[in-house]
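Of the protein chains in this complex, one is absent; all others appear in place.
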Amino acid sequence: MDKNTFAKTPPMGWNSYDYYDTTVDEKAVRANADYMAEHLKAFGWEYIVIDIEWYALEAGSQRARYQYIPFWQVEMDEYSRLLPDPERFPSSKGGAGFKPLADYVHQKGLKFGIHIMRGVPRQAAAEHTKILGSDMLACDIADPSNICFWNPDMYGVRPELSGSQAYYDSIMALYAEWGVDFIKCDDICRMDQRSAHEEIVMLQKAIQKCGREIVLSLSPGPARIETAWHYEKYANMWRITDDFWDRWDLLLNMFERCELWQGHPHTGNWPDCDMLPLGQIGAAFGHEHPTNLTFDEQITMMTLWSIFRSPMMLGCELTKLNDDTLKLITNKDVLRLLPSSDGASQVMRNSDQAVWKTFDTEDGSLYIAVFNFTEKPAVTAYDPEDCTCADPDVTAALNKPCHELWTGRAYASLASAFAGITASHGARLFKL
Amino acid sequence: MDKNTFAKTPPMGWNSYDYYDTTVDEKAVRANADYMAEHLKAFGWEYIVIDIEWYALEAGSQRARYQYIPFWQVEMDEYSRLLPDPERFPSSKGGAGFKPLADYVHQKGLKFGIHIMRGVPRQAAAEHTKILGSDMLACDIADPSNICFWNPDMYGVRPELSGSQAYYDSIMALYAEWGVDFIKCDDICRMDQRSAHEEIVMLQKAIQKCGREIVLSLSPGPARIETAWHYEKYANMWRITDDFWDRWDLLLNMFERCELWQGHPHTGNWPDCDMLPLGQIGAAFGHEHPTNLTFDEQITMMTLWSIFRSPMMLGCELTKLNDDTLKLITNKDVLRLLPSSDGASQVMRNSDQAVWKTFDTEDGSLYIAVFNFTEKPAVTAYDPEDCTCADPDVTAALNKPCHELWTGRAYASLASAFAGITASHGARLFKL
Amino acid sequence: MDKNTFAKTPPMGWNSYDYYDTTVDEKAVRANADYMAEHLKAFGWEYIVIDIEWYALEAGSQRARYQYIPFWQVEMDEYSRLLPDPERFPSSKGGAGFKPLADYVHQKGLKFGIHIMRGVPRQAAAEHTKILGSDMLACDIADPSNICFWNPDMYGVRPELSGSQAYYDSIMALYAEWGVDFIKCDDICRMDQRSAHEEIVMLQKAIQKCGREIVLSLSPGPARIETAWHYEKYANMWRITDDFWDRWDLLLNMFERCELWQGHPHTGNWPDCDMLPLGQIGAAFGHEHPTNLTFDEQITMMTLWSIFRSPMMLGCELTKLNDDTLKLITNKDVLRLLPSSDGASQVMRNSDQAVWKTFDTEDGSLYIAVFNFTEKPAVTAYDPEDCTCADPDVTAALNKPCHELWTGRAYASLASAFAGITASHGARLFKL
Partner (left out) sequence: MDKNTFAKTPPMGWNSYDYYDTTVDEKAVRANADYMAEHLKAFGWEYIVIDIEWYALEAGSQRARYQYIPFWQVEMDEYSRLLPDPERFPSSKGGAGFKPLADYVHQKGLKFGIHIMRGVPRQAAAEHTKILGSDMLACDIADPSNICFWNPDMYGVRPELSGSQAYYDSIMALYAEWGVDFIKCDDICRMDQRSAHEEIVMLQKAIQKCGREIVLSLSPGPARIETAWHYEKYANMWRITDDFWDRWDLLLNMFERCELWQGHPHTGNWPDCDMLPLGQIGAAFGHEHPTNLTFDEQITMMTLWSIFRSPMMLGCELTKLNDDTLKLITNKDVLRLLPSSDGASQVMRNSDQAVWKTFDTEDGSLYIAVFNFTEKPAVTAYDPEDCTCADPDVTAALNKPCHELWTGRAYASLASAFAGITASHGARLFKL
């Protein structure tokens, strides 16, 4: 299997984290899948992803003190493999795991994904439990000094031991049985621990062995540009920043990251700007709220993700989407960039604005995106004589007509489009 | 002008540094140009490049103490522009500059290049000399704290001043008059000083204004992978290591650097492994000697540079080439990779060996290079079951016939070719 | 000569920088010396120090653009030794140097100091001038890559060359002739360049040879705690921060630095908190103003400098001192700590407050200083049961009577003194 065929275009879907944190349950998953199938599937949205701590058992008052409760109980099979919390995921009872829920999602014409942490459970190491297909025990392959700094669930494994690959093989075989289409592996992408480099390889090796085309997504960022080739060889998506939330400073920072990673998105390889904190979010974090991004900032975000070709995962509770947000995430002209553009690059960026360009792979047309970073509405500064921003493609297009994809408005020329006003923190996306 | 058209394929030529250090003169340049025209041009070699200190005047006994003599006299015109030392380059007298020598090289059907240091001459700043096309003086644009740490000739300029761009425009206009085809700019690639980032832009801007297609090569490395996009936007070549010499440890290290930069070589954009220290080198460094690389190491070097598509600049005195070396640098089957391959990637690398692959852009065939890093002859370890090295293209080719490009030997299958012996520190390059 | 005898107690004096920047002249020096002799000498103040650029010639409009004008003219003798600008220091004309001015200061019963930059003048290197007592030229000993990053006047020297020591010997011999008592050497203390380590040794060696007891003060900080022993071996004062100005954040930061350097002040060795930006300052910086420190912050500063035993150099124009400031800097009970205390240590420090203690070397009494970092008046938190702040000496003193040295107020016990209110950003200093 060629891993690049698992995600030929940037994956689009929903992820439970931004709304449900560590508390997502079966009911919520089904409701969001129902909504996606009915309202979003037609626009390319297809993944339903259950994020962190689906294996963690009831923790009572500890939940108020910790996001990730240390030394608490997880659901595990005899082979040290984590299983869904049966209270939160009733259909998993009796050893069914996520299979019934995956089936449900598949019947809707959607795809099913889960989050995992790098390594073997801390509880498995403490209890000396077994590993399927190996004589080694969990306590053998667990490396006690190889830990995640923000989550206490797992130990990294010792890559030189055969039991470590056997463990990854065993969990991936289970996920394939369940019908998992997408794995978001955490504590691995920025390689805080040396073994993460090898664990990425072990994950892909396990996917190849399991016989199911499972998209491999790596978190959290920032990914290391100096091992871009490694991500490209073994994974499908990798986060290029730490967690992204609904704050302008983080959105502004994403332009630096996209500058850094420009040229890297291509078939099966998707540098990942992280989930879209649109709509209603934050509930299980104790402060449910509509996104703090202004509508113009949301347009900026959608434009950047689209032209850069980042994967797009909705973080909100879908059933609470309002009409404006729904319109924003179902603009076919804009979303078309994900499957049908290529070769995006930054034309220029300074503290006031950025300009990006890309090409349509089907009709060959040129797209130009302009972004206004200032606190005021502004027109685009573009001087074809100024080498720091002059781009032959853009310069050649200045006299050509274009239209803007968010408003549908037509312009006699790109030059006149540039002369139009971009809202503060906003963006415009032109097609020529 | 699109700078990518200036160097559509990796430049190949000769550079004076490895043999002549800071002492190259007109006679030597002409002799090497003569040799290249007669013996090498047919194989793609075409650039004649004069390296560092062509503007430095006679320094007597200081030469023994310093490679770069501090506070010495340089040849300069009234506009702070460096000129060739008239003693070493007699044809430059009377204000002719390098024009007569460039003409000579052009008449041979070759191209002419020179080395420059980033910035404005220290002597110009001390003497408060003028800048063509600006009211500012050299002492205005020179930034006294922006210096090269290994060469005392220049000050970096202040990018925010118009006089700085005027200075770069003025030198590039002069070089265009002379007929320069290639600029190797030094103290700029690894950006030891912040302004180097802007000075790269100023250089390309000056090239665009001068109206001549001048290839821009940046030194010394290591270039920064995190600004790969910047080099790609404004330059044609950039050094990916510090100076490379005829030592196995440096050659071995180049595999790390090529791993890092794989995927980046493409039309007009050439990460540069530095000059080839083959043949007779080191004369002006006080120890003229045949390269210290064994013949197998030379094959490794030529194979890596070829499959990676590095620019190739011969560092030796061409008139002293022996037959073996001449054969090495005139192997058409190998050199074909520079203009006619694309998409090279590392299949695997460990402490014992590396495997690379690429494709021929004309006949579509697959190339596989294997490298033996050990102290003994060895066969290639390649296990299609082992995900850390298994590559679908290579695996699919195991049963296919191939031949080796250095020996011309045919193999019934790639698998049998792998089973053949690669010399210690040697390489073999298969075409399927 | 034992360098520790040159500054048995922390030096106290006046420095031209905070008011005059690079423009100080003879008239100003004489006026400040007059004032000191009349009003401050009796309280221990004795040094008159001329700070940076006394050798720089008239620069006209450049002064508005640069603090340190690049590539400008300096006054120099035939041996590459800087001399006072004769326009600004008329008494120096005819080769007299600073001797007449030093004589004037000495006649007042005061001591005379000057500022120098590490190294040999840039102009001397460019002009290939001579060095007294050596066959080498300035351009021989100057290292072109060894520069100050903020001042363009000098090159660091090559420590391995005999001419380098000869140069330092030659300037120190000149300063001894002039009657210099104090050298503030700049660009040396934080060792931005490797040779600074050796240049400190060369300076002390030159002092030993010159036969005059010249106090050696090193700037700018932060000095490196890991070479504390080196400063202690060769210098008398070394700056423990970068330039200190009249800002609360910088004053607050000084508590971190004093924490770091506690235990190091002792006879002949004075970690230096930098000049006191009291009174009227900033004139030649273009914004003459009374200190921005509140009166309580000034008390905090004076208390910290006193208990830590930092050297004290007044940065203001003395003739413009108002009565309050004059009282602040002539409090004998507080200033007594400089010559007559020892063994200061921090009792505790957190984000709200700090407590220090020390002992009187003559009457054996205990001093306790309390500092309030908060934005409100506050009482001192001190719990003898809390090991993070409990100190046997302080605890034992809680029941003992004391008085406060700024107000003269008496307290029945240290505990009751603690219970009194310390002003926001203020300090109180108790003697038991």
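Per-chain residue numbering starts at 1, and chain names A, B and C are given in the order in which the chains are listed.
Basically, a residue touches a chain if its C-beta (ideal position, glycine included) is under 8 Å from a C-beta of that chain, and two chains touch if they have at least 3 such contacts.
Please read these numbers as outputs of a predicted model, since none were measured by experiment.
Asks: One chain isn't displayed here. Which of the visible ones does it touch?
Replies: The undisplayed chain, in the complete complex, is in contact with A, C.
Asks: Would you mind spotting which of C:109, C:211 or C:263 touches the chain that isn't drawn?
Replies: Going through C:109, C:211 or C:263 one by one, C:263 is the residue touching the chain not shown.
Asks: If the missing chain were put back, which residues of chain A would it touch?
Replies: On the side of chain A, residues 70-71, 122, 125-126, 128, 139, 142-145, 147-150, 152 touch the unshown chain.
Asks: On chain C, where is the contact patch with the chain that was removed from view?
Replies: The list for chain C reads 2, 201, 204-205, 208, 225-226, 228-229, 232, 259-260, 262-263, 345-346, 387-388, 392.
Simple rule for what comes next: only the chains that are shown with their structure count from here on.
Asks: If you average the CA atoms of chain B and of chain C, how far apart do the two points sit, in angstrom?
Replies: 52
Asks: So the centre of each chain is just the mean of its C-alpha atoms; given that, what is the distance between chain A and chain B in Å?
Replies: Distance between chain centres: 40 Å.
Asks: Suppose each chain is reduced to the average of its Cα coordinates; what separation in Å results between chain A and chain C?
Replies: 56
Asks: Two or more other chains in contact with one residue: find those residues in chain A.
Replies: If we look for residues of chain A contacting two or more partner chains, we find none.
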